[in-house]
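Got a structure for you, written out below as C-alpha cells; questions coming shortly.
All protein chains but one are shown in place.
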Amino acid sequence: MKNWPLWEVFIRSKNGLEHRHCGSLHASDATMALENARDVYTRRMEGVSIWVVPSAQITASNPENNGETFEPAMDKAYRHPTFYELPEELKHM
Amino acid sequence: MNNNLIQYILGIADNSLILGQRLGELCGHGPSIETDIALTNISLDLLGQTRSYFQYVAQLQGGDANEDTVAFLRLEREYKNVLLVEQPNTDFGYSIARQFLYDVYHLALLEELQDSKDEQLAAIATKSIKEVLYHVRFSSDWIRRLGDGTEESHNRIQTAINDLWIFTDELFHQTDADKVMVAEGIGVDVAMLKENYYKKVTAILEEATLQIPEVEYFQKGGKQGIHSEHMGYILTEMQYMQRTYPNMTW
C-alpha cells in the first residue's frame, strides 16, 4: 500500500496577516492533513487559519535559472521610490 | 458538604480522568507521528477538564483536599467512571471505537450541562465543549476511514464496535445522586440523551459501512463503582507514586 503523501502547511497567525509556510506533514487526505496540521502546528495558539497543499502540487522555480529569473529586476531602480529626486522641503510623498 | 453534588461531578470527571489515562498509554506508540500527537492532544484536553472538575470537588470537600487527593487517593469502588472508558487499547480500532462511542455522548452531555444551575459546572462545560467538538470530529473521521478503508480495517473496527457496544447503555443510567442533581436543575437528565445518541452513532457507523451491533444484554456497574478487572491495574499505575510515598509534594 502507498504511504501517506506529504503536505505543505500554511498558517495565518492572526487576521490581517498572510498565511505563511510553517512546515510539512504526512496525511492520507486533505481532511486529515488539516486535522494533523491543527494538532502539530497550532498547539501553542500559532494560528487562526490553516491551508494545506499536497507537496506534489507545488511547481517551483529552478535555482539553476535564478540568473535569468531574478537578476533582470536588479537594475530597475526606477521601480523604487528612492530613484526619484525631490526637493528637501517636501517631507513626505 | 454537598455529597450528592460531589458524587455527581465525580461521575463526569472520572470518565475524563480514566480515558485521559488510557490515551496517555498510547503516547509514543501511535500508528504515525501525526496520529500520536493528535491522540495526545485529546488526552491533554480530557486531563485538563479533569483538573477543573477535581479542583471544584476539592473546594466542596474543604480541608486538605486538592485535585490530586481526589485523583489519586480514592479506593477503586469510589471511582465512578463508566466501564466504557476503562476498556484497554487492544488495538488502534478499539482505542478509536472507545473514543467515538464516548465522544458523541460527552458532547451531548456538555451541551446540556452548559445550562446547569451550578455556575462552575456550567463554566467548565462551556469551555470543554469546544475541545469535545473536535474530539467527535476526529474520532468520527477515523471511524469512517477504518470502516470504509481496507477489508482488514473494516473487520477490526467492526469487532471493536461489537465488543464495546455492550458498554454504551450504561452512559444513560442514573445514580441516586444524579437523580437528586437533575431534580435541582444542576445535573443533566442523561436518559433524555439516549435516543439522539444512538441516532447519531448509527448514522456515522452506517456511513462507515459498519453494522450496528445487536446485543441482548448491556453491561453496567462503573457508575456504582463496580468496575471491570482492568480498573485495578489502571489505578495501580496511576496511584503508584502517591501510594508508595504518601504525604509528599511532587
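Odds and ends about this structure:
Order of writing sets the chain letters: A and B. Residues in each chain are counted from 1.
One rule holds for everything that comes next: a residue touches a chain if its C-beta (ideal position, glycine included) is under 8 Å from a C-beta of that chain, and two chains touch if they have at least 3 such contacts.
Following the convention adopted for this analysis, contacts and distances are computed from a predicted model.
Missing chain, UniProt protein name: "Ring-1,2-phenylacetyl-CoA epoxidase subunit PaaA", from among "Acetaldehyde dehydrogenase", "Sarcosine oxidase subunit delta", "Phenylacetic acid degradation protein" or "Ring-1,2-phenylacetyl-CoA epoxidase subunit PaaA".
The residue touching the chain not shown here, chosen from B:76, B:112 or B:148, is B:148.
Contact with the chain that does not appear here is found for just one residue of B:43, B:87, B:140 or B:174, B:43. Residue in contact with the omitted chain (choice from B:14, B:67 or B:103): B:67.
If you put the missing chain back, the residues of chain A touching it would be 1-4, 6, 23-26, 28-29, 32, 40, 43-44, 60, 62-64. Of the residues in chain B, those that touch the hidden partner chain are 21, 24-25, 27-37, 40-41, 43-44, 47-48, 50-51, 54, 67-68, 71-72, 91-92, 144-146, 148-150, 152-153, 156, 234, 237-238, 240-242, 245, 248-250.
One rule holds in what follows: only the chains that are shown with their structure count from here on.
Annotation: 41 Å between the Cα-based centres of chain A and chain B. Note for the complex: chain A touches chain B at residues 1, 4, 25-28, 31-32, 35-36, 39-40, 43. Here chain B touches chain A in the complex through residues 32, 34-35, 37-38, 41, 137-138, 141, 145, 150, going by the rule given at the top.
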